[in-house]
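Each chain you see keeps its place in the complex, though not every chain is here.
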Amino acid sequence: MSDSTLRRPDGRLAGELRPISFVKNIAPYALGSVLIRWGNTQVICAVSCEESVPRWMKEQGVQGGWATAEYSMLPYSTLGRKPRDITRGRLDGRSQEIQRLIGRSIRSVLNREALGARTLYVDCDVVQADGGTRAASITGAFVALKMAVRKLLDEERIWEDPIQKSVAAVSVGILKGRALLDLDYQEDSAAEVDMNIVMTSSGEFCELQGTGEQVTFSEKELQEMLELGRRGIYRLNELQEVAFLEGEKGD
Amino acid sequence: MSDSTLRRPDGRLAGELRPISFVKNIAPYALGSVLIRWGNTQVICAVSCEESVPRWMKEQGVQGGWATAEYSMLPYSTLGRKPRDITRGRLDGRSQEIQRLIGRSIRSVLNREALGARTLYVDCDVVQADGGTRAASITGAFVALKMAVRKLLDEERIWEDPIQKSVAAVSVGILKGRALLDLDYQEDSAAEVDMNIVMTSSGEFCELQGTGEQVTFSEKELQEMLELGRRGIYRLNELQEVAFLEGEKGD
């Protein structure tokens, strides 16, 4: 059994998050925006709003609003420059997968009827990538979403808060047989199993994605990772709440 | 608590798979191929082989072989014709996500060193889509993979079997609060939660993807779905084995 007091390379315990902070209003022309700093990972999360819904909703007569996400890694976000998507002419599979995940996560806590016939765009642009960019994107996007919704309410474009609960995400994994919370890039590269957990403030799952490449994982390992993840999510909910409230009154 | 004897629209019990069968050698120019019929879902799974590895493996000096997958829905696979990917000029996000999942699943049971410096291409083309196409693709692809590897061994292109265990996939979900195995298209559209389980014959997970759109799911529901999935996978392993052995001797 793994020793819970064993320190990781950066000094963290198995169940410890990296330091996390938020810079609000990084992109003032968006409805809501934050720069989330999560260890060495940094992501700009911005929420914009358009007064229309996707064509398929109109065609199928679906009521209410929509939320969609786009995710991109800026070329200087990695050690060794990453060519832009536009250079290759198309979005790579990983980015598409992540932006679909962000979109689903955000929609899972939204009352789309209360949003009215409008679309929220959640843009996540990675400024620095040191592991956990999808978790940082979802966690930061929720704070930007709260800011955007507050503005819609203040401007009386909506009258009911469409946000039903909060949502955050974190990665867990198995590294050398040991379950760890919040893997950085080095740990993630070496991990046998990588799992992303998206969870609400009420302790329910929005999404669970566990992947073993080469090495598979057992029922017991799954349960250990779920336990670590659950505790990480609670801590993230607190940090999101503090960030959102900060400066709200005097702003 | 849900009544385990309650029948589903097509007469199945909560933990029952749809009828599954395999037509082998549907594409004789591939190294291995099957048409998997899973209820009304039909997928051509074919494995081809090229005597080279991707450029990134050469550049990074990674030894052994590789396996990659491509997934596509043929335009007549849906009620209401689905335009081809090439018409839109790019692969949609869902297809990219699925083909990455198929690729990881196949690689998770392959000893890539024993494969040598070659690439296996797993092509999955959906002829009829009635839910569970990704589960059918992975389950069928493994049978095609076994056939392909058998041929490589017979032709003495490899000397050691690179397949370490078998792999299969199945969907589970929560519909009206009840956990169900193997959702068809109607059930999948109405389900609150949708989960895909990719598992080996030794009962370990390769992949676990659970998604709740709008409705989230609890720890208890997760455990119920995992239990149904585990039993479904065991049954699929048996069907794969029978399909592979069929006609092998007299062929």
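Each chain gets a letter, A and B, in the order it is written, and its residues are counted from 1.
By our rule, a residue touches a chain if its C-beta (ideal position, glycine included) is under 8 Å from a C-beta of that chain, and two chains touch if they have at least 3 such contacts.
All of these numbers come straight from a predicted model, not from anything done at the bench.
Within the whole complex of this structure, the shared sequence is present as 6 copies, and 2 of these are drawn in position.
Note that only the chains that are shown with their structure count from here on.
One finds 28 Å separating the Cα centroids of subunit A and subunit B. Chain contact summary for the complex, subunit A toward subunit B: residues 90-91, 93-94, 96-97, 99-100, 104, 107-108, 112, 195, 199-200, 202-219, 222, 226.
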